[in-house]
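Scroll down for the structure; my scribbles are underneath it.
With one protein chain held back, the other chains of the complex are shown just where they sit.
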């Protein structure tokens, strides 16, 4: 039986909205039953109806949706929140308190305090509060995590990760509102490129290693004059168990399209994954040759195998990584097992790391505690 | 409004079944409303119900499904046929004659005569009869087709394509029924690897060039002793407008996973696409440098742009190529435009080319007309 | 002690001349002591002197060089012949008969009869007569040969090779004399692209497999109207021990630069090498993952290890493959071991295979014996 699902935000023209709809529907696990898709109520209602939502559940705003849905027997069981960043806190909190399961886009909140509040509310609610760090749901990323967990690499010495692109490199286009907001503290908050992309890479390091980022040192630069917030960031870090970390993130790297990759080096092996070729891992055992691991090959861990739909070398891409988040959500909502779903505590850790990086960058790279106070 | 959709075959454990379900549902265009999924009626019904089909529309076999559905007001509008190859003809014909739209797995039929019959029936029915040559629905394949159509490469001199893998290379496993049937004339018909994989490459050549395969010369080999049908095939061909073609297909190419690629060379440029990296095309204008074209980049043709769901360098994979077939089907069923949907005549051409290749191979590579009689 | 070395042809502006000089001198094994570099005697002498040849050994033509050198005590021990193709036979024969060791550029001769004559002369002379199939001297090609020889792949079922480029694809430039001669029977003989490039691929197949090409079927095309000889060729073949072969060669493949690669598939593994990345082999054992083998890695065969000069992942390129031919020549001249030097019989086999391919192509691809009569 399908679960009823609702969306807040992600309306027409949104980039992430289609990925959520595809992700929720691809495996037939969720039906889009209610939605408040747009700040423009009429536009949002009309689009929801075009997407097949019944007219009485095509809402004008999230408050209306929350009020009406909470009273229904067939209320949506999961709400996806894909609104502007500054609103995530309020909406997530409200839906959790009303007893809905929530999948929130990143960043979960704009401040560490808000992040800690969401963690507390989620705990109290007994509901799932997930955050969409969807890259972690690629089968081969799950495989890397399983490899680390079972000790294939021994102690992890080093993790090196990049998330760089060049889509904001055109100075002549820097005042375009779709680009500009990202570097304007009034709209983006305290961080630009690092909070936008780099944080995915930092989450991935924690995810694969099963370890937390303990402290960090950041070097931020705004390479286009009109920008206040950084468009290029380098973050050195140390993890709880001592692993050395290196993270570079940029939005002025012309020629990089979606340059998100990660390399993990341990005592007995190293491995590499890249988001533009997400179905492969290059794995090198100490003293041996590099091997190309393929999604769907025989002998992968259950954690990876269960998230793949088509045979080896039939590529599965980004929308199905999002779908894998929904696979885990469906299981979690039904009280079943899930393994790897990013949750409120992960969202909080990311928010705290961004705050620490900003503080460090302002202090010429001083090493700064990256943990949220409630987890120190 | 979603369209009602039915499946025949593609039950539990099938490889292609999940791709169809994901493809039909991903964009919210179809609802799985009826199904006859398995030769084992009870098993098929149970699985259909688990997939959300109402119990009264979870059928024991395709005849039951056809009889009951044809009488319903809310009957399924499209039927996907994913049964064993030898049954495609009979089932496809029956559903078309009963007024259903059909998507048939390849091969459409086992003989040229049957293929011509389907073309005639489809024409008479006024229904869509599509064949699942889904690789042709990747956005960047559509882009290549648009580039050829608008003359970017000038006259096409040469097309070179491969579809090779090594998954049937283990002689010790050659008697495994899942492998063996493919090389046994009693089950697979007249051709092994060429009919299985090579034909996708041949269709792709026709599709991208907008031209038919006119004649061919084939060299088949069974490199594992126990096999009757070929596990390695080379086909030279000429297209209607004179383009020279080269096609290699193998199932004993250890190390190739899903080695389907195509290169097109014209008077003013050349290009290359590979199914394991389906979101890129390498394009070289005459006298210029090779350029990496990316799915989602600015300036792609409408034919490519409309079939992409997420931004540049966010990979989209095989299941979404299948989904693109369903996007075109939904449009065609609604009487709207579609551009590029492989149809009965394409299915027939493929069946005729397989027959010609077998005839040529038996005659030591004699050049043989590859066209179905009705199109000569 | 260095060996004295002489060159015939390969003068200023020649493409292959510099590669020979670099190859012969790189390891300090040969000193260029005599030369007849150019059809224009004065130009040839002047250039030889600029290259450090003593004035009395800077000759105006090869006959003068042969006469004068044969009388010297310090005569050159090896003569490299890099003149126009049609002259190879006469010059090679003359130097062999005069007791010089010879390295001849390919093709060794223009006809099978001449080729057989060279084999006989070389045998009678007791001198080394090598032919510059230099790709076979890359360390990783030698490694592949060693892997086949020691049975890593079991019986070889299939070899697939390409040598394609797009440098002759510009129809507007087709009358340029530097391009045109290649497709003009008056200058190039019976074959164009296949004799120019394809034959390297065919030699490589024989070399790596340690087997001869027994018979073949060819499809030739001249895709630019003004050409008489083929600019695109496909050759299917069978080797002495039954291996199936596929060879594609083209000079109109815009975007391919130097697209020479080879794949070998056996019972227990497959491997791939490409000339543009010559320091790696991709090796896949049956049922295992693809491994990246690197020139210079631990555990390579002596055949490969001895031909590498710098550590792993420090690339060595084409000129050093030529140098490896000279390494083997120096050893052979001194009566030492050499393993893998292509010799007159290999040159003959290549000439015979070209003749067979031309005959087959003229006969619509009829299967044709590819062996020289003296080896049947």
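List of remarks:
Here the chain labels run A, B and C in written order, and each chain numbers its own residues starting at 1.
As a working rule, a residue touches a chain if its C-beta (ideal position, glycine included) is under 8 Å from a C-beta of that chain, and two chains touch if they have at least 3 such contacts.
Remember, predicted model here, so these are calculated numbers, not experimental data.
Which of A:30, A:100, A:194 or A:248 touches the hidden chain is settled by the complete complex: it is A:248. Touch with the chain that is not drawn comes from one residue among B:14, B:111, B:173 or B:291, which is B:291. When the whole complex is considered, the residue among A:160, A:201, A:262 or A:358 that touches the unshown chain is A:160.
The chain not shown here touches chain C at positions 1-2, 15, 18-19, 21-22, 25-28, 32, 51-52, 165, 257-258, 275-279, 294, 309-320.
Mapped onto chain B, the interface with the missing chain covers residues 287, 289-294, 297-298.
Touch with the hidden chain on the side of chain A covers residues 157-158, 160, 166, 169-171, 217, 219, 221, 223-224, 232, 234, 236, 244, 246, 248, 250, 252-256, 263, 265-267, 269-272, 282-287, 290, 364-367.
As a convention for this text, only the chains that are shown with their structure count from here on.
For the self-contact between chain A and chain B, the two sides draw on mostly identical residue numbers; the shared fraction is above half.
Inter-chain centre distance (chain B to chain C, centres taken as mean C-alpha positions): 42 Å. Each chain gets one centre point, the mean of its Cα atoms, and the points for chain A and chain C are 55 Å apart. Spacing of chain A relative to chain B, judged by their CA centroids, is 35 angstrom.
For chain B, the set of residues touching two or more other chains is empty.
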